[in-house]
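Okay, here's the structure, questions in a sec.
The complex appears here without one of its protein chains, the remainder shown in place.
Naming follows writing order (A, B and C), and every chain is counted from residue 1.
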Amino acid sequence: MIEIFEILLSANFWAAALRIATPLIFGVIGALICERAGVLNLGIEGIFTAGAMAGWMAVWLGAGLWGGVLVAAFAGAFFGLIHAILTVPLGLSQHVSGIGVTLFATSLSYFIYRTALPDVSSPPRIEAFQPLDIPVLSELPFIGPALFQQTPLTFLALFLVLATAYLLYRTPLGLAIQAVGDNPSAVESQGLSVYAVRMGTVVAGSAVMALGGAFLTMSAFDAFFFGMVNGRGWICIALTVFASWRPGKALIGALLFGAFDAFQVRLQTEVGSFIPGQLFLMMPYILSIAALIFVARRADYPRALLVPYFRGQR
Amino acid sequence: ADPIKVAAIYTVPVEQQWVSRIDKALKAAQDRGEITYTFSENVANTDYERVMREYAEQGMDLVVGEAFAVERAARKVAAEYPDTAFLMGSSFGPAKPNFAVFDNWIHEPSYLSGMIAGSSTKSNVIGMVGGYAIPEVNRLMNAFMEGATSVNPDVKFLVTFINSWYDPPKAKEAAFAMVDKGADILYAERFGVSDAAKEKEILAIGNVIDTAGDYPGTILSSALWHMEPTIDRAVTAVVDGSFEPADYGPFSFMSYGGGSFVVDEGLADADAVSAAKAKEQEILDGLFRVNVNDSEPKSTM
Amino acid sequence: MIRFEPRGPVSVSRMLAVSLAAAFAALVLAAIPMAFAGLSAFNAYSLMAKGAFGSLFAFTEMLTRATPLILTGLAAAVAFRAKLWNIGAEGQLYAGALAAVAVGTGAISAPAYLLIPMVALAGALAGGLVMLGPTLLKTRLGVDEVVTTLLLNFIILLFVQMMLEGPMQDPMGMGWPQSEPILDEAALPKLLDRMRIHWGLVVALAAALGVYFLLKRTVWGFEIRAVGENAAAARHAGIPVTATFVRVGLLSGALAGLAGVGEVAGLKGYLTADLSPGFGYSGIVVAMLAGLSPIGVVFAALFIASIFVGADSMSRATGVSNYLADLIVAMALLCVLVSGLFLRFKVRFIGAPSTREIAK
């Protein structure tokens, strides 16, 4: 018991939680933006992979770290555009298009990586983002190490949460996104293009998702591995529902998940000798389901989610 | 003579430490002009048998691979293609007429790197991050732990498996957690652990491949695996027409040069190094046998 | 400006033409990465065809690969028909495989004609029960099943690993996390000597016919369709909506569970945690390609399997990275998706208002 409190009260633990949460924050914010506009984006797992590969590859080819971030975002936007074209004007099933995009983005990333680097026996590395040591702030007692020894991408993620909330609730575009996810005809009857709003949103959301992948190869680690996304994208889909499609709750959800994961790793070394490790690994998923049952069920989801819109058709 | 045709089937990408050693040995043979080499990586177990058959059908002279999760099927296929030699990673014995086996028997150097770690730790806490708790991993970890306790009975171990072969960010987090718990040496079974050690400015123990160049000043000691003795023997046997369904496992032992132990003498205590070197000699001379223990290692804290 | 106008019934010739066009487009698209890897497209395509259909072995391998896809495709199709979004076929597949192993590795000894059905039943039941949870959470508490089924995939896979490293580990397995082998009496017989193709294919085909019959001709099928198309109206008309969802959930999970039974009792003979390379997820693709038609699922599964097996074999023959196979499958999928649109809609291109008319 004491041990558990010790863990929860240590700044390093919370620093780890935030670090683990960072790719999830990007992912859930991206997924949330897409779904707010009425488009479920199951391409996320592939978009993560594409972002991880493209961002890393760009840096490796000499683009510089922020150049890599930009390239990752563009890669995400590219696959987002495919998903957007398939699901918005063409109105195809969002489930199957998303899974198709995941397949496509993943295999294309792998294929490009392998074809470009056929002879590596150990993954080539880049100089990744380093934690920012912000002079005064990082010296603060608990908060300092937890919050201010993170890499720039973590701060970007936190900023994106704020920016997304502001965008959704305070700007004309945000209103349009919310409306198009609820009732597309409300948007069309006000002279806006449903397709433009939805496609733009999906493309932008996918670009944000890709940053989650980029974080893995450019911040959490410094090389690209096959399969390294490891289901993180799917988690974000779950977190989106958990968050009731709200940016603030999305941040909390991602942090909770990160905390579970960080906690799980620490607890495993404590009692791992008599409890199977898999039980710990299950914990975040089980708790997510439990949270859904007790917290987030019956959230008012975007009513037009999954429903394609065709102009002039009934 | 014409080079013989060799194909390899890997269930993981070639970057994975284990497979990279096989790949390296085969590429060297190819560069020497002894073989032509092609491989399929990341082959799902469901597809493994088909891939084996396809290579056999293509008239490969030697097929190298990992039979661990497809033991039965692999042996069946081999039996149906007696003209092709199969050299497969396996926990079981060889099978007639053409199924030879190997494994990464580098528990010996692991024991030695454990000795170095045991005498180098100040906090008496060593963190170990593994992928999955499979025998090939457990064996090395157990030998390492045994080596460490042999020189330092007070040393304690933290063990975590991340349930993935390639999730360096996750391995890194697991390692960070151990540092938080007081570990001052990390056993790096997976990519990501040495990065954590480097970032926290502590030491790491390498496994299978030598990453000292990537982490200068961080890798205290490593247990390396060399597939060349195994591969070269198998290739020669195929060329000679003398390929036997033998157990190539021992060629991973130190005495054949299949395993080796390296230590950064700038980082390790000189006494510890000489103790380990003495033990190394005993092993090479056959005077000391490192225990083989395939059971899952557990934290001792 | 592009506009889509719904089209009525589609003629067979049009369907063929569109399918061919899709296949052609996929091949053209696939030529791009091939060129990137230095392959001549024509050679590659003939190798692909050979890899999937060129020999009895190739053909049976393709069918073997299609077998679980048919079952997971049916699992998705039947659930999606009722608008029960089961994304958890992967987990249900593993649950089915685990149950098959629990029953078929010696816990029960019985002659083959008893043991095989028992193994299949256990697998189906396990898959069904796994899906029951999310179904009840959806109907009773309104918890989104996309998320619960998705998360359950991870939980079940970890559970399988736990069992394989714990109580169900093969004591003869040298410590490897794998189950004991399925008894010979519990294994699905092979269809052909020396080939991997097994009775699971027959089961899958029978299941496709069964689901077709169920949906088309039975009261339950009627209720499933009604609930899927308009749950409010179905409820109003006295159809037991919750019971229908539960039935669909059980059936969908059972079909996915059967896929696991086939893989473990028909193909591999024992269970490991990497039994499935994502058959559960591919099942969704198969089902949607088939337009949720049970018979269509068979063809969609064959299509996906032949593309994959063919492309995989081609990449091996040419020494190109075998990630190419997945890439070609993905491209083919996207092309077929887009082509489906031309079956359902007429596409009209409409110009901007002409200035000519305004000037007039």
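The criterion applied here is as follows: a contact is a pair of C-beta atoms (placed from the backbone, for glycine too) under 8 Å apart; a residue touches a chain by one contact, two chains touch by 3 or more.
Everything that follows uses one rule, which is that contacts and distances are computed from a predicted model.
Not shown: a single chain whose UniProt protein name, out of "Nitrogenase iron-molybdenum cofactor biosynthesis protein NifE", "Monovalent cation/H(+) antiporter subunit G", "C-deglycosylation enzyme beta subunit" or "Galactose/methyl galactoside import ATP-binding protein MglA", is "Galactose/methyl galactoside import ATP-binding protein MglA". Listed by label, the shown chains that the missing chain touches in the whole complex are A, C. Contact with the chain not shown here comes from a single listed residue; of A:42, A:101 or A:176, that residue is A:176. Touching the missing chain, out of C:114, C:141 or C:237, is residue C:237. Listed residues C:145, C:223 or C:263: the one in touch with the omitted chain is C:223.
Residue positions on chain C in contact with the hidden chain: 1, 3, 5, 8, 217-223, 225-226, 229-230, 232-240, 350, 352-353, 357-358, in rising order.
Contact residues of chain A toward the unshown chain are 170-176, 178-179, 181-183, 185-193, 197, 300, 302-303, 311-312.
As a convention for this text, only the chains that are shown with their structure count from here on.
Between the interfaces A-B and A-C, more contacting C-beta pairs are found at A-C. Chain A and chain B have CA centres that are 35 Å apart. Averaging Cα coordinates per chain places chain A and chain C 27 Å apart. The multi-chain contact residues of chain C, meaning those touching 2 or more other chains, are 158, 161, 165, 321, 323. The multi-chain contact residues of chain A, meaning those touching 2 or more other chains, are 114, 278, 281.
Chain contact summary for the complex, chain A toward chain C: residues 40, 82, 86, 89-93, 95-97, 99-100, 103-104, 106-108, 110-111, 114-115, 118, 231, 234, 237-238, 241-242, 276, 278-279, 281-282, 285-286, 288-289, 292-293, 297-298, 301, 310-313. Residues of chain A touching chain B in their complex: 10, 12-13, 16, 19-20, 23, 114, 119-123, 125, 216, 220-223, 225-228, 230, 261-262, 265-266, 268-270, 272-273, 277-278, 281.
For chain C in complex with chain B, the residues that touch the partner chain are 51, 57, 61, 65, 158, 161, 165, 173-178, 181, 194, 196, 263, 267-270, 272, 274-277, 309, 312-313, 315-317, 319, 321-323.
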